[in-house]
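Right after this comes chain A.
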Amino acid sequence: MKRLAALLPLIVIALHAHAEGTLTVVNFGGANSTAQKKAYYEPFEKSAGVKILPVEYNGEQAKVKAMVETGKVTWDVVEAESADLDRGCDEGLYEQLDWSRIGPKSDFLPAAVHACGIGIFVWSTVLAYDASRLKDPPKSWADFWDVKRFPGKRALRKNARFNLEFALMADGVKPAEVYKVLATKDGVERAFRKLAELRPHLQWWEAGAQPPQFLVAGDVVMASAYNGRIDAAQREGRNLAIAWAGGIYDLDYWAIPKGTPNRDLATRYIAFAVGPDRQAEFARLISYGPTAHKALTKLDAKTLALLPSAPANVKDALKFDFRFWSDHGEAMEKRFNAWVTQ
Partner candidate 1 sequence: MTLAETPLVRFAGVHKSYDGATLAVRDLDLDVQRGEFLTLLGPSGSGKTTTLMMLAGFETPSGGEILFDGRPITGTPPHRRNFGMVFQNYALFPHLTVGENVAYPLTVRRVSAAECTTRVNNALEMVRLGGLASRRPDQLSGGQRQRVALARALVFDPAMVLMDEPLGALDKQLREHMQVELKDLHRRLGVTFVYVTHDQGEALAMSDRVAVFNDGALQQVDTAERLYEEPANRFVASFVGDNTALAGHVAAIDADFADVTLDCHATLRGRLIGPAAPGTAVQVTIRPERVIVRDGGGANTVPATVQDVVYLGDHLRLRCGIDGRTTAIVKRPVGSGAAPAIGARTHLEFPAEHVRIYP
Partner candidate 2 sequence: MEAVADTMADVRVALRRDARHRTATALILVLPLALFLLLTFLVPIGALLWRAVDNPEIARAVPRTVAALARWDAASPPPDQAYAAFVADLQALREQTDAGMLARRLNTEVGGARSLVMNAWRAQPLPAAVDAAAVRAQLIALDPRWEEPWIWQAIAKNGARLTPDYLLASVDLKRAADGSIVTMEADRSAFRRILARTFGIAAIVTAIALVLAYPLAWWLSTMAPRRANVLLIVVLVPFWTSILVRVAAWIVLLQSGGLVNQALRGIGLIDQPLALLFNRTGVVIAMVHILLPFMVLPLYSVMKSIPRDYVRAAVSLGSHPLAAFLRVYVPQTYAGVAAGSLLVFILAIGYYVTPALLGGPEDQMLSYSVAQYANVHLDWGMACALGSVLLAATLVLYAIYRRLARMEPALA
């Protein structure tokens, strides 16, 4: 009994050390998660001697909100899309990022710099298809809407974001004009009308891993998809292809939920992982573009050509306007939901 009592403080210390040595990092799952694990988690675990607990989600900010409001924050680093980061920053879901510990802001793309987070990669939502099924490849969103030339189902993500832009581009709006049109009432009506046109041919996806599955299974002939997921499927030998024109690119960010007990470790992790070596490694594993300028210099031409940020790919692409979506996203998504559940 006495011996046990003597051991007790040691046990408590051991448990405590273990709790402190675990960092929960939230990502979007699938191929993205696998690449992050190799490029970021494992090297950091080795260098810092801590354990990383990966958690997958589909971007629902409600979980972050619930944790912050109840004061029980168990997520330490969260991968967030730009509009969610911006909103979450305003509403106090995320901590202010201590840039002094990350590095000079000028080392990164201007878009990667945010008060509450740092952009970790450039990704794009693109038109993807199975090249072995479609000999005559679709080239634009207008083709995506052309059910006569390309009969069969199409898959789109089940939300308003991106789809309204795609619909306008399919309706002939130039990429540069899309957000100008969408800011008007008529523009929104036009986008929803165009989307409704395609409705009987649509199958919706929610998780990023789904569109390549649908394409491979032959359930759909075309899909909007994250370019990295298509890249991962290609590496597995699937004959999937991307039409870059009309793709919408954006950054994913890392942010620290407000009130996490591991804020310091989280900052250390972010500073470690946004270094050029790590980002270059990530880009080699999945074709998402680095945000650190120096990372690009470490990549070969073949890898660079696959990134959404490659000049050939970005030429006819659209930059996602998170400010528009931050302001109008809620109204658009609610309207989309009313429409889609009809």
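With respect to how the candidates were assembled, all candidates are chains of the complex that A comes from, given by their letters.
Operating definition for what follows: a contact is a pair of C-beta atoms (placed from the backbone, for glycine too) under 8 Å apart; a residue touches a chain by one contact, two chains touch by 3 or more; residues count from 1.
As the structure is a computational prediction, the values presented were derived from the model and not from experiment.
*Asks:* Taking the stated C-beta criterion, I'd like to know which one of 1 or 2 contacts chain A in the complex.
*Replies:* Result for chain A: touching candidate is 2.
*Asks:* Spell out the part of chain A that touches candidate 2 in their complex, as residue ranges.
*Replies:* My answer: residues 60-63, 65, 87, 89-92, 158-159, 192, 203-204, 217, 219, 323, 326-328, 330-335, 337-342.
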